[in-house]
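Missing here: one protein chain of the complex. Every other protein chain is in place.
Up next, chain A:
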Amino acid sequence: MIAVLVAVSAALVWRRDGTGGVLDILTHDLSLFGGILPRVLAGCLLGAFISEILPHERVSRSLGPKSGLKGLLIGTAFGAILPGGPFTAYPVASALLAVGADFGATIAMVVSWTLIGYGRAVAWELPIMGTDFTLWRIVISLPQPVLAGALGRFVYVRIYPKPATKDDEN
């Protein structure tokens, strides 16, 4: 699906800007790709190591379905301090799910990474949007990961009652 989208877009660019325009974008994106590859590798390794070294029963206790507000806060804090971009956040989030974190805590982590994580804010938002807007936006966003995680947990136990009870028995 993405391949089709890309092909159509590339064809449109070619019609508008000719071969030069297509090649410009290609070289730019290739260099971008080369730049992020090492980070993708770092993210994959980070995810794999974390899922290996985290004690499963501790994770499911502190981030599992019964972890309460504390689990959501831990998820939020974890997302906020996690270094790197999507190439780190998603493998790590996936690892957390695999070792016993519930959807709520993982949602808190992903939303926290995306809204208050410093990586993107420092690298992109601060220079482009300015300090005032960025800080102000982050302050507004602070409560949201916990709320999203709580909402996620609330909805999850109602949509998927079975897995939740199974976890309770463990």
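Observations, loosely collected:
One rule holds in what follows: contacts are C-beta pairs under 8 Å (C-beta built on N, C-alpha and C of every residue); 3 or more make two chains touch, one makes a residue touch a chain; residues count from 1.
Heads up, the rule we're going with is that contacts and distances are computed from a predicted model.
Among the names given as "ATP-grasp-modified RiPP", "Pyruvate dehydrogenase E1 component alpha subunit", "Esterase" or "Permease", UniProt records the absent chain under the name "Permease". Although one chain is hidden here, its contacts on chain A can still be listed: residues 2-3, 5-6, 9-10, 12-13, 16-17, 21-22, 25-26, 28-30, 32-33, 36-53, 83-84, 86-88, 90-91, 93-94, 97, 103, 106-107, 110-111, 114-115, 119-120, 122-130, 132-133, 135-137, 140-141, 144, 147-148, 151-152, 155-156.
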